[in-house]
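One protein chain omitted, others in place.
The first chain written gets the first letter, and so on, giving A, B and C; residue counts start at 1 in each chain.
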Amino acid sequence: MTEPTHATDSDDGAHSHYGYISDKSKYLARLKRIEGQARGIHRMVDEEQYCIDILTQISALTKAIEGVALGLLDDHLKHCVLDAAMAGGEDAQLKLKEASDAIARLVRS
Amino acid sequence: MTEPTHATDSDDGAHSHYGYISDKSKYLARLKRIEGQARGIHRMVDEEQYCIDILTQISALTKAIEGVALGLLDDHLKHCVLDAAMAGGEDAQLKLKEASDAIARLVRS
Amino acid sequence: MTEPTHATDSDDGAHSHYGYISDKSKYLARLKRIEGQARGIHRMVDEEQYCIDILTQISALTKAIEGVALGLLDDHLKHCVLDAAMAGGEDAQLKLKEASDAIARLVRS
Partner (left out) sequence: MTEPTHATDSDDGAHSHYGYISDKSKYLARLKRIEGQARGIHRMVDEEQYCIDILTQISALTKAIEGVALGLLDDHLKHCVLDAAMAGGEDAQLKLKEASDAIARLVRS
């Protein structure tokens, strides 16, 4: 449960212009599940369950969050980066640099 | 990763003998933080924050859970696997096979 | 040793239009070094050197080839993808899809 902070879609201009997320509800459901996986792993450690079983769940969580990251990155390229590229100029270079850096962090993490 | 069973330490013989976790409270704190990271990422997507910032948080979560996995694996080798190895016999082989498989899953995830 | 083929830019239409590589000689030097690392690992196994030392060399090779991949990908985004994006149309979508797929393979490998 995220704290019920915000009321974001209506009154917060800070991010309402990032309409890049292709299927937001699907991402939210996946992230909810990942949060549940993290909670489950916490419980397994608390209950001192068998280490190998805990590691299996950690691999599953890692794969799941990686899938979210790749999806978001794909959306980002297809929207923000593409838009910036079409607009041209310095912003396109900046956006591509940002994207490359994010990719490097993902590949290395 | 299922029912919120609990009451574990006292009455459940199924895992009380895995005393392999070197510093349980530290792991629990780290996993609590990871659960919070997952919740934060959910919120960022819900608020449609900037994609690159979300990816940065995902990389941080991935690194954090990876650290937990490596710690647990190290504990597992030093306790379960070492004990099985000293006892010798088939169980040692089985434990090593299990550990290798878990390592492969981690390396590939 | 790659065969000393060359004369590529002039007579081979198949790739002469990919002028995307920002610093080709740097990449070639890095790949030469990686080939040497692979050969060195082969020798270490042949000589049955200590396993942990071999694994250390493998990690170094993996990091090195990953660095090459990230560099090439960055060049690719900055040239091919940017050009396609500016030209617009279906090719831009295709190029982005290709790039996303390549990123996913890198993240998962």
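The definition used in the following text is that contacts are C-beta pairs under 8 Å (C-beta built on N, C-alpha and C of every residue); 3 or more make two chains touch, one makes a residue touch a chain.
Model, not experiment: these values are computed from the prediction.
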On chain C, the omitted chain is touched by residues 1-3, 5-6, 8-9, 12, 14-16, 18-21, 24, 27-28, 31-32, 34-52, 54-59, 61-63, 65-66, 68-69, 72-73, 75-76, 80, 98-99, 102, 105-106, 109
Over the whole complex, note the residues of chain B touching the chain we left out.
66, 69-70, 73-74, 77-78, 81-82, 85-86, 88, 92-93, 96, 99-100, 103-104, 106-108
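Quick note on the criterion: only the chains that are shown with their structure count from here on.
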Could you tell me which chain's Cα centre is nearest to the average position of every protein Cα atom shown?
A
Dist(centroid_CA(chain A), centroid_CA(chain C)) in Å evaluates to 26
On a C-alpha centroid basis, what's the spacing between chain B and chain C, in Å?
33
Go ahead and note the Å separation of the Cα centroids belonging to chain A and chain B.
21
For chain A, residues contacting two or more additional chains:
66, 69, 73, 99, 106
